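The complex is shown incomplete by one protein chain, all other protein chains being positioned as in the whole.
A, B and C are the chain letters, set down in written order, and residue numbers restart from 1 in every chain.
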Amino acid sequence: MSMQPRSKPGPEVAKLNFLAALRDAMAEEMRRDADVFVMGEDLRQNLYGSSAGLLDEFGPVRVRDVPLAEAGVIGTAIGAAMVGMRPVVDITISPFLYPACDQIISIAAKSRYIYGGQTSVPIVLRASLFYNAGSAAQHSDRPYQFFLGVPGLKIVVPSDAASAKGLLKTAIRDDDPVLFFEDFNLWSTSVRCDHDDEADRTVPLGRAAVKREGADVTVVAVAASVGLSMKAAEKLGQEGISVEVIDPQTIQPLDEETIFRSVRKTGRIVAVDPAHRTGSFAGEVLARVTETAFASLKAAPRRVCTPDTHIPFAPVMEKGLYPSVESIVDAIRETVA
Amino acid sequence: MSMQPRSKPGPEVAKLNFLAALRDAMAEEMRRDADVFVMGEDLRQNLYGSSAGLLDEFGPVRVRDVPLAEAGVIGTAIGAAMVGMRPVVDITISPFLYPACDQIISIAAKSRYIYGGQTSVPIVLRASLFYNAGSAAQHSDRPYQFFLGVPGLKIVVPSDAASAKGLLKTAIRDDDPVLFFEDFNLWSTSVRCDHDDEADRTVPLGRAAVKREGADVTVVAVAASVGLSMKAAEKLGQEGISVEVIDPQTIQPLDEETIFRSVRKTGRIVAVDPAHRTGSFAGEVLARVTETAFASLKAAPRRVCTPDTHIPFAPVMEKGLYPSVESIVDAIRETVA
Amino acid sequence: MKNSLHLEMYRRMVRIRRFEAAAVDLLAKGELAGGLHTTPGQEGAIVGACVALREDDYMVGTHRSHGHPIGKGASLRGLMAELMARSTGVNRGKGGSMHLADFSVGSLGETSIVGSGLPIATGAALGAQMKGTDRVSLCFFGDGASSEGTFHESLNIAAIWKLPVVYFCENNLYAISTPARETVSVEHIAARAAGYDMPGHVVDGQDVLEVYEVVKSAVDRARSGGGPSLVEAKTYRFEEHAIGLNHLSYREHAEVEQWRKRDPIALFRDRLLDEGVISRGDLDKAEEDVGAEIGDAIEFARSSPDPDPAEAFDHVYATTLETGA
Partner (left out) sequence: MKNSLHLEMYRRMVRIRRFEAAAVDLLAKGELAGGLHTTPGQEGAIVGACVALREDDYMVGTHRSHGHPIGKGASLRGLMAELMARSTGVNRGKGGSMHLADFSVGSLGETSIVGSGLPIATGAALGAQMKGTDRVSLCFFGDGASSEGTFHESLNIAAIWKLPVVYFCENNLYAISTPARETVSVEHIAARAAGYDMPGHVVDGQDVLEVYEVVKSAVDRARSGGGPSLVEAKTYRFEEHAIGLNHLSYREHAEVEQWRKRDPIALFRDRLLDEGVISRGDLDKAEEDVGAEIGDAIEFARSSPDPDPAEAFDHVYATTLETGA
C-alpha cells in the first residue's frame, strides 16, 4: 500500500490537491456544525492524507481513530447518526466496505423506510478507488456500482478536486447515507482555491455537470475517466468531432434528464467507467439512454470500461486494463464512423 | 418469516417441487462424491424445506448445522474447499449474504487469480430470493446483480424446478465459486421426475435456454419472471404477436450469443427481472444488446423490473411492485407498437 | 420494593403476553399477514431490563420485536396497527411484525438481520456520550446473535471508548432449532465479557426483579461513565420460533414443560402476593386494564385504513434531490 501524495494542512494554501480539498471540506463542516465528526483508521496520523491538522483543531473526541472492525465502526456511525450526530467515516480503501455491507445495505439504506420515516441516517462513508496503483486484486476495486441496486443510498463519485470539495460538504449536510468514492488517480490533481470565497461553495447532489458542450457525441464519464474523456474530446475537437462530456457527479440518484437532453441533441452515447464492464454504471447509463432516447440514437452506444478480469499486481499486466484517452477516442470514433 | 411449503423426502416421489428437486440434487451429488457436504442453519430440522432426509442418509459430519456467523461460515467453507472439499452452503435468505460479502468477493472470487492459479474455490452458496412474501425490506432482496461486477464468481438463477436441479448438480461439480439464487415464488412449482432416469441429468452453466421460439420480440427473463413471461407470450401469441422467451439460467458468465442471435431475428428486446430497476441485470442485458445488435433493433428496448423503492411489509403496498404478466404484456406491446 | 414500579412491571409483562396472544388469534382469523415471532416466557427478561432504563434512554431490539417496545412503554395502538399492516402503524405498514420499533419511547429499531443491532446500540451510546447527555443505550440480542462478528466488534468498541451501553442477551437456548449448547463455545455467554475487560453477569431471566436489579446496576454504571456491561439472561420461549413452525423436533416436550413451570408472570404475581407488595385486586385490575387496552388497540387497527399503494415510494430518502438542470 502506497499512500502518497499527501497534502499540507492549512488555510494559507492557495492551491489545494484533491485530498487537501476533502480535508478542508470536513474541517469547514466541523466548524459549522458541532454534530459533524470524523472517524477512521489512522486519521490522527493523517496516514491517507486527508486529515492533516484535524486532530489539532478538533481534538480526539471528534477525530476518532478506530479499531479494525468495519461492520462495527460503520454500524456505530449509523447508531450515532440516529441520535443526532453526523459522522463522516473514512473507510480508506473501498474493498474495506465489504465487511460492512450488511450494515450499509440492511441498516443504513433501509432503516428510514422500514420504520416509516421515524428515523434517518445522515452518515457519509468515504472510500478511495485505489486502482492503477500496483496494489493487486484485493485493493484495487471500484465498487460504486455495487450499491446502485440499493434504494436509500446516495452515491457520489467526484471527478476533480474542486467538485469533490463541494460535493463532500453537501454530502455531510444531507440527511441520508451517502457513499463517497474518491479516485486515487485524482489525488495529485489540484484546484485553485481562495479560502474566504470558497468556504461555503457546495455542489448539489443529484446534478450532473456538463463539462464541455458538443454536438456530435455525448460522453458520460465517471471519476478519473472524466479527465481522460476531456482530453479525448479535445483531441477529437481538432479533427472536427464535437464531443459533449457529462460528469454525473452523483450516480445515485442519477440526473438522467441532463444525459437524455444531451443524447437527444447528439444522437450518440459513449459511457466511460473504470469499473469492470459487466454490471457497470456505464451499462446502467446505456440501458436508460436506449430505453428513453432510442429514437434519437444514430449509432450503437458504446461502453469503455475495465474488462472483466481481476486487477493483477504486475504493472505490465495492470496498466493497459483501464479506460485511456486512446480507448475513449476509439470508442467515440466508432460512434461517428 | 414463513417457510412454507415444505417438501417430502424420498426417492419414491414422482413429482418434485422446487425444494425437493434441490434436495435431490444435493443428495445425488453427495452420493457421487464423498467430498461434497452441506452446511447451513437449521438444516437438520429441514427448516427451509430442501434438506429433508439428508441427515439420516449422510450423518452430522456431512450435514452440518452452523452458528449464526455468515462470514465465518462462508470463509470456513472456502478454506475447506481450498483443501479439497466441495461445500454447499445454504445461506437461506439472500440478504444473509451481506455479512459475508468480504469473504465472497475478496477471498472466494479472487483467490485463484491472486495466487496465479495455485488454488481454486469449489463452493456453492445457495440463497433464496424471498420477495413477495410479506417479509419487509430486510428479507426481500433479490441481490444477484450485486455480484455481476465481480469476476471469478459464477451466478446461477434458475427459473423452474427441473432446471434448478440440473443446474445445482453442475454447480456442485464446478471448480469455481457459484452463487445459486432460488426464487421463493417458485417453491411451489414442481417437476415430473423419474429418479432412475433423472439422477444424472445436469444442466450446463453458462448456457441460456430458449423457452419458447418467436419472431417478433425477444424477452430475456430471470427467476420467476420466466414463467410470467411465458404466460405473457402465450397471451400475446393469441393476438398474433410472436414472442421468443430466453432464460439465461446463468447470469454470470452470460450466454450473450443466444440473446444476440434472437434479437438479430426479432429486432426487439424486453428484459424482465424482479430486482430493482437501477443497476439490474436487465440493464446489463439492454446494454449488451444495444452495444452489439443495435443495427437490428427496430424499437426502443424495455426493462420490466421492480421500481427503485424498498419492499414494504403491507401486502397492499408490496403486491403491485414486481413484474407481472400484465406489465410484461404492456412492455412487449410497446416494442411492437 | 417500590409498589408502583412493581405494578408497572407486572402490567408491562402482562401487556406483552396479551398483545401477542391477541396477535396469534388475529393471525388464525386471517386478519394478519406475515410471520409472527412471539415472546411468551421471555417477558421477565425484557421488562426487567427495560424498566431499568429512563424514559429518554435508547434501546435496540431484534426480529422478536413485540416485547421490547412494550417493555419500554410504547402504547399498543401503533404496534397493533403495524402488525395489521395499517397506515396508522408505528411504521405506517412498512415494517410489520419483525420491526415494531416505536422511536417515541427511545427505540432505535428492531432489526431482523440477526446481530445487526449490536453496532447500532453501540453507536447510540457513542452519540449520547458525544452529545454530553447521560443517556444509556440498551441492546437486546439472542444467543444465536452472540456468534455473529458484530457482537465482538461492538463490545470491543464500547469497551475502548467506555460507552454507556448495556448488552443484554436473551439466551433462550435456541436459535430457531439450533441449540446454543452446540453453537456457542462457552457455557455462559456472559463469560465473554472478560475478554473485553467489562463486567459480565448471568441472571435468571424468569425472575423479573433479579433482571431489573442487575441491569439497573449496569445502567447506573454506564450512566456514571463506568462503561459497558454484558448481561445474559437465561430464559426460554414457550412457543415455537415463529407461529406455525410446529413440525420441528429440536427440543423435548419435557424441557418445554419444565420451563413453563417457571413462567415469569406467574412467578412474579405469586411473589408480589406472597410478599404482600400488591394486592390481588390491584393485580386483577391491572390485567383488566391491559385487556381493555388490547381491545382498544385492535379496534383502532381494524378501523384504520390500509396504506395507499403509492406510499410504497415514501420514506426511501429523507432529502429528495432535484435532479436535472
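We take it that contacts are C-beta pairs under 8 Å (C-beta built on N, C-alpha and C of every residue); 3 or more make two chains touch, one makes a residue touch a chain.
These figures come from a predicted structure and were not determined experimentally.
*Asks:* Touched by the hidden chain, which of the shown chains?
*Replies:* When the full complex is considered, the omitted chain touches A, B, C.
*Asks:* Given that one chain is not shown, which residue among C:159, C:202 or C:245 touches it?
*Replies:* In the complete complex, the chain left out is touched by residue C:159.
*Asks:* Pick out which of B:228, B:241 or B:254 touches the chain that's been left out of the picture.
*Replies:* Answering carefully, the residue with contact to the hidden chain is B:254.
*Asks:* Hey, which of C:5, C:28 or C:194 is the one touching the hidden chain?
*Replies:* Checking each option in C:5, C:28 or C:194, the one touching the absent chain turns out to be C:194.
*Asks:* Just name the one of B:81, B:124 or B:316 that touches the chain not displayed here.
*Replies:* That would be B:81, which touches the missing chain.
*Asks:* Which parts of subunit B are in contact with the chain that was left out?
*Replies:* 37, 61-62, 66-67, 69, 71-85, 102-103, 106-107, 111-120, 122, 151-152, 154, 174-176, 204-208, 210, 250, 253-258
*Asks:* Footprint of the hidden chain on subunit A, which residues?
*Replies:* Interface residues of subunit A facing the absent chain: 1-4, 6, 41-42, 44-45, 47, 65-72, 95-96, 98-99, 134-139, 307-310, 312-318, 320-321.
*Asks:* Can you list, in ascending order, the subunit C residues touching the missing chain?
*Replies:* Per the touch rule, subunit C residues meeting the hidden chain are 147-153, 155-156, 159-160, 182-187, 191-192, 194-198.
Basically, only the chains that are shown with their structure count from here on.
*Asks:* Greatest Cα-centroid separation from subunit A: which chain?
*Replies:* When every chain centre is compared against subunit A, the largest gap points to C.
*Asks:* Can you compute the centre-to-centre distance for subunit A and subunit C, using the mean CA position of each chain? Integer Å is fine.
*Replies:* Centres of subunit A and subunit C (C-alpha means) sit 40 Å apart.
*Asks:* Round to the nearest whole Å and give the separation of the Cα centres of subunit A and subunit B.
*Replies:* That gives a centre separation of 31 Å.
*Asks:* Among the residues of subunit C, pick out those that touch two or more other chains and give their numbers.
*Replies:* Each of 91, 93-95, 99, 111, 113, 149-150, 316 in subunit C touches at least two other chains.
*Asks:* At least two partner chains per residue is the criterion; list those residues in subunit B.
*Replies:* 71, 95, 98-99, 136-138, 308-310, 312
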